[in-house]
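If you scroll down you'll find the structure; I have some questions about it.
All protein chains but one are shown at their positions in the complex.
Moving on to subunit A:
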Amino acid sequence: MSASTRPAPTTRLLRPARALPSAPRRPDRSRSQRKLSRAGWLMVTPAVAHIGLWTALPVLATFALSLTDYNIFDAPRWIGIDNYIQIWNDPTFRLATWNTVVYTFWTVPVSMAIAMVIAVALNQNLWLRTWYRTAFFLPQVTATVAIAMVWLWIYNPQQGLLNAALSVIGIPGQAWLANPDWSLWAVILVGAWQGIGIKMLIYIAALQNVDNSLYEAASVDGASVVRKFFAITLPMLKPATFFVLVISIIGAFQVFDQIYVLTDGGPANATTMMTYEVYRSAFQNFQMGLASAQSVCLFAFLLVMTLISRRATRGDDE
């Protein structure tokens, strides 16, 4: 993602090739240039075809379909912006949007803070350092569905680990996922837990670029550990933090698997998300047009985030 903002190398590489025809051996050069062009296109065509058919075309089709009423079985019917009007007036989609924002608002900063502290702690010569890193990163490499399955069992009201642990310290158990007051929080906990790993990794990479002499100078001046963290580490991690923030928001907005497994959007839509509404409209109610319009709304949110991220990453390239 970060690299997506750097088209500069292409132009740099292209320039000599374009300058070449002015060289003395012109006819020869242009023939080899044609050969190169053919080879280049041959090698890039399968990928262009694949991405064109399975990504570019679907994106365009999503926008077109969002203006139709389409149930797969009958031909699509043009209805203008009616789907968007329906979405605007739909309390469920509004709730889904709100839930998505709440989910993002809690999972992202919480796991970012934890990830940063861990990254700072792991950025020194610690015995077992690799093992700690592995443990924190493990939830990231395992499937969200499998992980959600384990959490479903942990949240189980009768035999679950969570209620058992709470009963030890005298707190009454809950049907965490069936209670509308708790279900969103239960989902948020899983999301925050799983998201720590990748954020930690980006922070560790960023910390390796921080000049150690800054810390040594601060030590000479007698700065405390806490002071060093706030005066050196935090400012130095600012670009990384911004990058992590944006990619995490983009990721959090696309939460789906754990909702499917843990709550199915319930109880009473308390945990339904924008992605879940797209899924329901398209594949349970077969309202392909409405689902497309909903996914355009989701896309609009994400586009804003991506544009911010592009500006941010371009910022630290320079």
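Following the convention adopted for this analysis, contacts are C-beta pairs under 8 Å (C-beta built on N, C-alpha and C of every residue); 3 or more make two chains touch, one makes a residue touch a chain; residues count from 1.
Here is the rule we go by: contacts and distances are computed from a predicted model.
Participant: Name the chain not shown, per its UniProt record: "Carbohydrate ABC transporter permease", "GntR family transcriptional regulator", "Helicase Helix-turn-helix domain-containing protein" or "Sulfate adenylyltransferase subunit 1"?
Facilitator: Options "Carbohydrate ABC transporter permease", "GntR family transcriptional regulator", "Helicase Helix-turn-helix domain-containing protein" or "Sulfate adenylyltransferase subunit 1" considered; the missing chain's recorded name is "Carbohydrate ABC transporter permease".
Participant: For review purposes, identify every residue of subunit A that touches the missing chain, sorted by number.
Facilitator: These residues of subunit A touch the chain that is not shown: 1-4, 7, 9-11, 13-14, 16-18, 32-33, 35-44, 46-48, 50-51, 53-59, 61-62, 65, 72, 114, 118, 121-122, 126-128, 130-132, 134-147, 149-154, 156, 158-159, 161, 164, 167-168, 193, 196, 198, 201-202, 205, 216, 219, 243, 247, 250-251, 253-254, 256-257, 260-261, 274-275, 278-279, 282-283, 288, 291-292, 295-296, 298-299, 302-303, 306.
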